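Shown here: the complex without one of its protein chains, the others still in place.
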Amino acid sequence: MRIEVRLAGAGGQGLILAGIILAEACGVYEGKYVVQTQNYGPEARGGSSRSDVIISDQKIFFPQARKVDILACLSQEAYYEYADSLQEDGIILLDSFYVRDYSDKGVIVLPFSQTSRQRFGRELFANMILLGTVSKIIFHTYGFCSLESLKKVIEKRVSAQYRSENRQALDVGYEMEFILPDRETGHSGGR
Amino acid sequence: MRIEVRLAGAGGQGLILAGIILAEACGVYEGKYVVQTQNYGPEARGGSSRSDVIISDQKIFFPQARKVDILACLSQEAYYEYADSLQEDGIILLDSFYVRDYSDKGVIVLPFSQTSRQRFGRELFANMILLGTVSKIIFHTYGFCSLESLKKVIEKRVSAQYRSENRQALDVGYEMEFILPDRETGHSGGR
Amino acid sequence: MKKSFPKEVVQNTKRGHKIFIVKEFCKSCGICINFCPTQTLGFGEDLKVTVIRPDSCIGCLLCELLCPDFAISVEKAKKV
Amino acid sequence: MKKSFPKEVVQNTKRGHKIFIVKEFCKSCGICINFCPTQTLGFGEDLKVTVIRPDSCIGCLLCELLCPDFAISVEKAKKV
Amino acid sequence: MGERRLLSGNEACAIAAIKAGVRFFAGYPITPSTEIAEFMARELPKHGGIFLQMEDEIAAINAIIGARAAGVKSLTATSGPGFSLMQEGIGYACMTEIPTIIVNVQRGGPATGLPTKPAQGDVMQARWGTHGDHPTVVLYPETVEECFHLTVKAINLSEYLRVPVILLMDEIVGHMREVMEVPETCEVYSPRKRKKPREEYFHYGDETNYDSEFASFGEGYRIHISGLTHRPDGFPTNDPKIIAWKMDRLKRKIDENGDLFIGWDYEFSDIGSEVCLISYGSTARAVREAKSIYERERGKSLGFLRFRLLWPFSYERLKALLRSPLKVVVCEMNQGQLRGEVERAIPPDIPVIGVNKVDGEMITPEEILEVLW
Amino acid sequence: MGERRLLSGNEACAIAAIKAGVRFFAGYPITPSTEIAEFMARELPKHGGIFLQMEDEIAAINAIIGARAAGVKSLTATSGPGFSLMQEGIGYACMTEIPTIIVNVQRGGPATGLPTKPAQGDVMQARWGTHGDHPTVVLYPETVEECFHLTVKAINLSEYLRVPVILLMDEIVGHMREVMEVPETCEVYSPRKRKKPREEYFHYGDETNYDSEFASFGEGYRIHISGLTHRPDGFPTNDPKIIAWKMDRLKRKIDENGDLFIGWDYEFSDIGSEVCLISYGSTARAVREAKSIYERERGKSLGFLRFRLLWPFSYERLKALLRSPLKVVVCEMNQGQLRGEVERAIPPDIPVIGVNKVDGEMITPEEILEVLW
Amino acid sequence: MKPEVLKYLRLDGRFPHILCPGCGIGTIMKQMVFAFSDLELANENICVVSGIGCSSRVPGYLDCDTFHTLHGRAIPAATGVKLARPEMAVIVIGGDGDILAIGLSHFIHAARRNIDLTCIIVNNFNYGMTGGQVSPTTPQGSLALTTPYKNPEREFDIFEISKAAGAVLFARSTTYHPMHLRSMIKKAIRKKGFSVLEVISQCPTFFGRINRIGDGVKMLEYFKERTVDIRTLKEDKFPEGKIVIGVLYETEAKEFLESYKEAVESELCGLR
Partner (left out) sequence: MKPEVLKYLRLDGRFPHILCPGCGIGTIMKQMVFAFSDLELANENICVVSGIGCSSRVPGYLDCDTFHTLHGRAIPAATGVKLARPEMAVIVIGGDGDILAIGLSHFIHAARRNIDLTCIIVNNFNYGMTGGQVSPTTPQGSLALTTPYKNPEREFDIFEISKAAGAVLFARSTTYHPMHLRSMIKKAIRKKGFSVLEVISQCPTFFGRINRIGDGVKMLEYFKERTVDIRTLKEDKFPEGKIVIGVLYETEAKEFLESYKEAVESELCGLR
């Protein structure tokens, strides 16, 4: 088993944190080998940023994702930049608000940011909603990466003041309904 | 022909300038090959300092004096440090005031600093008096290094205000009487 | 160097002041919206700035002056 | 570290003040000589400082205080 | 047993430093090393230590030198531009034999270069960056766990040899997160012999070995520390014999302590194969991946050699290890800096080629495989 | 015909700089280079130039970079400690391709070391002192006359290649006085082609050669100069392809212009002898003396090879020149820095030994002869 | 925007600039170009010099000669430029970290020498570019990523330092006061000698967030509340805890190049 997850978007969308939480959940609480890396623009911010998490049963050598299994894009630029990195039968999660222009093979479009605005009054939690969805996909496909593990990490990594909202956001993401793309036709949709 | 002259003393006695004047006189005005080097203590001053001038008919490779033909010491420390650098039949000029402890082989003791004090009211010109004496020795032994050449350099190198005293000091040094040491017995004396 | 300023969306307001908006430059910081004394501006669907009350603009230029992103500017109505 | 202060030349003065001079340290700068209010000090033959008028020293310590080279110090006469 | 934690290389380095006794950090923020400073700012005070953000990197290196001279183990972290600024201070630490740790998380250079991109361009600078002949010890980890262990090693070597030790990392190693078991405690070097009493003490007196404690400010030894070339008691000299002694002493620290480095300076496997891939730092991870792909697809083994210790470079041991027929490929994110040393070490009949990349991206396994097909 | 003058190496260097068009000097006093600054302070204003003593060496290097970016040829002079401090700035000049001249009159190192004593310990630092891969050109004169001519050469190379050029000297070369004929004028490089008009101009655009004039501030080109890795127009980029282009461009400047260095990079004589003595700077003068003594006393010739150009090092040409049977002796006032490069260049069957001295005194002819007897 | 202003911007695809949403640096950049326009400076005659930091990114967007130097080194580099091209208006812009931490010594010495530069210090109370670390202007007691227990160090008073160093003009403005800011920029550029303009600017991404002040809007409100115009001040003393804007100090002194030339000429003529 080896999964490569890439969370991509604009600086400030919290995707690095999301990657860390995913890696820690799988690595510390579910005993997998994990490597998390990131890539960002000039000095500490700006431009598009990506957070890669590789999860495996075996030692991981090359630390960056090269054949992405799950690609999530929260910005149009990120989609343009990283769509190619997806492997043949990989899954793409797109934010319905920020990503408008895409070719729809293997694509799941979900309202991460809008849901965050609606549920929490701001976009801050789109990353955790996304993470909930990612965890659901992993869990359903590979049988690990539970919401509980993610929440344990939130307990440790997130300051008390935001913990409960983050947990809720995870749940919201996990509960989002969508159909995994048919690997043949490659089409799907969320709502 | 190759002569190695070493002028040694304490920092501030003006021996570097004396070396430069000697080198320039022989090099620029008398067509010799010359190299002048110096050695001084911590950063720009203090301790004992030496100024070496090598004068030759041929290109000079190694720039520091190694078998000194004429060694002049204006301080006791300089004498202790450099007496050994003199070659077998070399000549030592010592300041009668500052150098009291010496073994008298090949030694000419002359009152450079005292004469300066007497004639000019301060020690500042001991270096030029010494240079006058050195030039006399070279001139008498090798037939070059005239007072005129030295004075031409003074015209160029010394600020107007001190020129005439420097010229006089050269003359005073040139006129000092002494007997070149008998190369056999090695003894001599000045007054 | 070829100079070209991106296409601006022009909005005429009631008092004749023209508001120019460069959507690509707007970073949705809300500064212009918040400091506009007449609540003329707001976010559009795309979360970028837009004119929501064309009636009220008084051409005070504050939005232009405070926008850090060269995304909004105002041409005051010529006095006749 | 073995501490040893070089031998000092001691000169007694008329009023009982003792002047200590370390010849090896004296750099002949003339400061003590010049600022001694009583012209007690002067240069010796060796161009180092020396007491030339032992009568006049008033034990004011100026020479000691101003000498940059730890070459001269004064022990004031004990008041009896 | 330690705790399993997800840590970045930078964090692992900082944790190790505190566990190995570092109680003072002075630094200046610079990508991609800043997390080390930020971690120290949070954690050091909990251990009675002090964190100070200085006005620049020059102040930082001199402050940690000062703190260590006064007995407190100290560390700083920076990246290329700051590392360049620290060079004079590093030379001072060499000359005065004050243990200090400088972590350089490399970015693309020269100049401001590529602040957020990985590179390995400071390998030669780490050896030769300061003026004058000087000893150098440079370590370079590959994994997060190794960031921890090599930091401890760096501190111990530094204390033993009384030299500044440089821990080179790269943006990948520094920022990459992996799970590691953080040991409760770690082995910390402490000198075997006690210091001599003040009367007999020479600050640079211990000639034959380096396992004797040296004095720090505040211990009553009234020591003198100077960056001028000095005598065994620390005072400056112009005496050629003593100068030669001092310079030789600095050199011998490294020359005579070769066995300190043996056993961990590099690791290797399948060295009898036709080709040997040489690498260090994060590039080694691409090499490992390439090796496994190659071996899987080709069914033949591929030699692998990775340096943990860049300087002193193991010329002799490498020469003994690598024998023709063999082809050597040195993979590094620079224009061939360590390749030069490898070439120097091994017989000229062994062809050496380089896989070099300086475009701000990691070397990929595919790029390595390309030269092997 | 020029005037015969007794000059020190430092003075000759300063005179040459002014003759070659330098009109700005920013520096910071440091033994044994200070005479260059003092000379400039006196003479530059007479030629309409400006001398500025800055607050430190970092300010100095950045000020000369600024002045040259604005079109005025500039130079600074320093010694080891200051040279270490300048490293970041030197890297900036490499990256931005701003011609600058840095004179380093070496003293004994590391740290404050031996301020008034000769040494040749900064040879490797001159190559590798700043972070990141970068081009380097380093010249090293032996005589006062050569101080003059190599300064002119340094300036011309710097202008042609758009690189900082380092003139290494040592205390002996800098302070030694000899008589030289100072030429009235000297050959000054001026670019062949005129600049393109602004619309077509790329500050780093000239790909195939380097004889095209580049724009300076104040000429109306509205250029952007940045130490971030940049595109041909000077603006920063994270695009791996462009980054690779830029780094390659810096490397190719040296690699592709090898013929600029041929003919003067070193001089040699009697290279067919059993033994060849290699040296540079003031040490070469001891070697010449040793050679003449040896030949006189032994009646056999001794090979002599002296470098004027240390970097780029002439590996290939040296390899072609030095053939076994031969024994090579590299004489230098350091612990063997250039010997390493010589060893790398020539076949391993040629034994190389070093005459090294780091005690603050020159290597003497006798010490060289000792290894030959 | 008007062409007289746009002509100072590099509009060949460099915008939108890289600064964060709501960051004040863009506002300063805008007022700089307005000031250039008002002063009718020729593009060819301007050189804008910076070090490294978010504030130091400004030159890259301005259509004139621009010089993005090393962190902290804008002032010595600008000194070189100015002495080589005295006819150009040489303007330095940089952050509180760039100019007052690593570059402080250069700042003070350029002021002492009275090099004819205009120095705009963007004071956003922290290191923006590297992610919100403490800077010499971070108020004592504030949070930053390297002062997680609140900054124990006293912050600088840039005004006092500039004045003591010998600057001939010190002015302050904020990003909440764009027209005032523009007039201060003009004043500083026009002034012969070393003039300093401190602009209080918001870094919502770090200083604002870490200290829970809020986003760009909130930070501007924060500035607005605390600002006092020096012209409205009755007393001699500046009120505590307020941001005093305006020209706080101005004096006359001969600019470096003039002093240098005079010194040289009077001596050299004597010699001839």
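By letter and in written order, the chains are A, B, C, D, E, F and G; residue numbering begins at 1 in each of them.
Rule of thumb we're sticking to: contacts are C-beta pairs under 8 Å (C-beta built on N, C-alpha and C of every residue); 3 or more make two chains touch, one makes a residue touch a chain.
Quantities reported herein were computed from a predicted structural model and do not represent experimental measurements.
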{"item": "Absent-chain contact - pick from E:Met40, E:Ile65, E:Ala154 or E:Met180", "value": "E:Ile65"}
{"item": "From F:Tyr28, F:Tyr140, F:Tyr204 or F:Tyr294, residue that would touch the chain that is not displayed", "value": "F:Tyr28"}
{"item": "Touching the absent chain when the full complex is considered, from E:Met54, E:Ile350 or E:Leu369", "value": "E:Met54"}
{"item": "Touch list for chain E against the chain that is not drawn", "value": "24, 26, 45-46, 50, 52, 54-56, 58-60, 62-72, 74, 88-89, 92, 217-228, 235-236"}
{"item": "Residues of chain G (touch criterion as defined above) contacting the omitted chain", "value": "101-102, 104-105, 108-109, 112-114, 136, 140, 147-157, 160-161, 163-166, 253, 256, 259-260, 262-264, 266-268"}
{"item": "Contact set of chain F toward the excluded chain (per top definition)", "value": "28-31, 34, 37-38, 41-42, 45, 51, 53, 55-57, 81, 111-112"}
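Keep in mind that, in the parts below, only the chains that are shown with their structure count from here on.
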{"item": "Gap in Å, rounded to a whole number, between the CA centres of chain F and chain C", "value": "58"}
{"item": "Residue numbers of chain B (touch at least two other chains)", "value": "41-42"}
{"item": "Numbers and ranges of chain C residues touching at least 2 other chains", "value": "1"}
